[in-house]
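What follows is a structure written as structure tokens; I'll ask about it next.
Here the complex is missing a single protein chain, while all its other protein chains stay put.
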Amino acid sequence: MKKLINAVDDVLAQSLDGFAAAHADIVTLGEERKFVRRRQVKPGKVALISGGGSGHEPLHAGFVGFGMLDAACPGQVFTSPTPDQMMAAAEAVDGGAGTLYIVKNYEGDVMNFAMAAEMASGPVESLILDDDVAVENSTWTTGRRGVAGTLIVEKIVGAAAERGDDLASLKALGARVNSHTRSMGVALTSCTVPAAGKPTFSLGEDEMEMGVGIHGEPGRRRVKLASADAIAEEMLGAIVGDLSLTSATEVLLFVNGFGGTPLMELYLMQDRARKWLDGKGIKVARSLTGSYVTSLDMAGCSLTLSVLDEQAKALWDAPVHTPALRWGM
Amino acid sequence: MKKLINAVDDVLAQSLDGFAAAHADIVTLGEERKFVRRRQVKPGKVALISGGGSGHEPLHAGFVGFGMLDAACPGQVFTSPTPDQMMAAAEAVDGGAGTLYIVKNYEGDVMNFAMAAEMASGPVESLILDDDVAVENSTWTTGRRGVAGTLIVEKIVGAAAERGDDLASLKALGARVNSHTRSMGVALTSCTVPAAGKPTFSLGEDEMEMGVGIHGEPGRRRVKLASADAIAEEMLGAIVGDLSLTSATEVLLFVNGFGGTPLMELYLMQDRARKWLDGKGIKVARSLTGSYVTSLDMAGCSLTLSVLDEQAKALWDAPVHTPALRWGM
Amino acid sequence: MDSQAREQLIRAVAATIFQHSEELTALDQAIGDGDHGLNLKRGFEAVTAELPGLAEKSWPDLLKAAGMAMVMKVGGASGPLFGTFFMELGKTVGAEPDRAAVVAAFGKAVEAVKARGRSEAGQKTLLDVLVPVQAALAAGADAAAIKAEAIAAADKTVPMQAIRGRASFLGERSVGHMDPGARSSSLIIATVADELNKQGLMP
Partner (left out) sequence: MDSQAREQLIRAVAATIFQHSEELTALDQAIGDGDHGLNLKRGFEAVTAELPGLAEKSWPDLLKAAGMAMVMKVGGASGPLFGTFFMELGKTVGAEPDRAAVVAAFGKAVEAVKARGRSEAGQKTLLDVLVPVQAALAAGADAAAIKAEAIAAADKTVPMQAIRGRASFLGERSVGHMDPGARSSSLIIATVADELNKQGLMP
């Protein structure tokens, strides 16, 4: 295992300390590093709190700040945070208008956030995100995973919270954006969890994992390494089919790197995805390219499409000032 | 070789097309993809043009926009662009106040920019950047390489150009910032040039290349993989010694990822570097963390320190609106 | 059972988890995210950190405290599930439980786990160990039989297709691997059975 770290047990703490020090103008770190919160809490605003296992940086702490989250709770690497973290965060950023938990659909996350919600004093709602089309959907299983689409929900709901929307409206908005957002990923190499010390899975020199999850979970199938065009086609085909997109729809196209893939390849995928969507008459009205929802050092990427109406577009464009996303201010 | 690409010969073109499409609000791509330029040219402003081999994304095209560069010329992967590119770019963004070429100190880059300058019609000056302390300095060799410090020079000189400084002042400012800026890098794995198809160098499972360049050039020495603290200490020791920093100096600390290293590790390095500098009484007044001056998919990072006076701080803080760096607007 | 015996029991369970931590992580790497061994290790480190004080508490307080420590330290799916199991045991088992009280409390704890996980036996989870062990316990099985049942039940998760938990994302590809949570539950139950037997509390 080759990583820029000291001891395996210090990785999370030292990384959080560096993050908090580097962005001290925007965030502060809670006691015992239970959460990262905004410096400024706005009275009367619904508090948006997310969190999840670490190893997906900049998700979620990188999205704490004006126009997005109020706090983020970092769990151990790939492990949901514990309820005391969410409770401490909720107390710290309470604006008197209730709390919305934004939770990726993994049972660990769902259960830990649920326990925190049960123990909370004020009004709490939870929004469960499940944008990964690689997993077959069904009501009697765990369902789909929450992956890169999370960023889009956090941005759009964050902008709505900033303008003063109430708890019920924010939950409804988030659910709608989630239902209009789909992602699929591909891994070219495995990630290595620091504490495990060796790769989570192994791929041959000519193989890729299509439909991989953001924890290096196996995907739909292991196949021969394909061209960027073939990869884009398979992923977008699944997404467009699942969203039942018709031509002339406007979408946000998000090309997300998993941590080990450089920007050059991500922009190439942005190009190939656009060309494919063009061919279907689907209009890319907004886009984002970069490694925002990562899986440690895994090489690969995910593509996400989110259907945009005028409201979603305006909320996406609204000013945001966080460590990882910043525009309009 | 595992990359998200189609044919090796299409990598650069398709990546540039994706970049230009994704950031069409800020940049446009010149004919035959010779350069990336800002949409808006400001009459009476000195034109800042940089460029170099590709494979270092987002450098340089990602820094084209308000408050930074006017144009960037992308060469083939790790190969300097050709003089016709610089000449075409200079013509496209000419504001009537002269052109400043910002060139990293590699003989290929220096010679190609020099040929372009010789063939130019209007006034042209060149600024040669050489911030890499890994290479021993001397006047009778090629000297030092230009690496991650380039971003800092481009930001600070870019802000000064935006406020209307003239060509001579900009060149002098850039030379001063360059002389106050030092970097050093370490590689944990090699990069793979697409056209070469195999890694540029090979490191054992327990080895790292200390002082590596941003093209995977060998550095000072190949040593056993060390802890983040030991790495930070060696790199900062070399930098601080070379800059003859004394305690109470204010610096900008830039932790730069090489492309294959995730943000979690970069923030950890940000923490360890700050702790070390703290111990020396050196004050981190500004910082940046991310993969901005990359070396394809190489794992590793560089640390850069740049001494800040009040002017440099104000210019660093000035608004910037480019694909890769954005604040204040 | 005096506090010394209780401490010994807790330490034995923790030791089993520490010994098998890598095995559990490896099982989780195959069909999950490779942290189950680390998660439980962190949990039992938190529990043993409260010794010897913890062992001096009454059974209800001890179990609730241990469960709460798991909830607040483990995270992931196993934190709430194991935590809920121990907390619920603590809530219902009474200060001086006899076998009937243990059987009843175990049953309640299993129900609480089902509610927390919205899950049932047959879905390739730790419930595939808890449910058959509960049945054996209710049927009066001795320590050796309970241990054997637990170990066998974990083995039986191998051919199952996962319906809940991270492994469910794999669909058919989850078949052919043992569920890590089932394995860890079986190890804990086996250790408890051994210890109680050694201490003369279970035939």
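The chains carry the letters A, B and C, assigned in the order they are written, with residues numbered from 1 in each.
Heads up, the rule we're going with is that a residue touches a chain if its C-beta (ideal position, glycine included) is under 8 Å from a C-beta of that chain, and two chains touch if they have at least 3 such contacts.
In this text the structure is predicted, and so the values were computed from the model without any measurement.
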What chains on display are touched by the one that is not shown?
-> B
Among B:18, B:67 or B:81, contact with the omitted chain is made only by B:81
With the full complex in mind, choose from B:193, B:225 or B:282 the residue touching the hidden chain.
-> B:193
On chain B, what residues meet the omitted chain?
-> 53, 75-84, 106-108, 111-112, 114-115, 134-136, 140-142, 144-145, 193, 195-196, 200-201, 213, 215-218
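FYI, only the chains that are shown with their structure count from here on.
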Just say which it is for the chain contacts: an open line, a closed ring, a star, complete, or other.
-> line
Let me have the rounded angstrom distance from the C-alpha centre of chain A over to the C-alpha centre of chain C, please.
-> 32
Between chain A and chain B, what's the gap in Å when you average each chain's C-alpha atoms?
-> 29
Can you give the whole-Å distance between the Cα centres of chain B and chain C?
-> 54
For chain B, write out the residues touching at least two other chains, lowest number first.
-> none
Residue list for chain C, restricted to those that touch at least two other chains = none
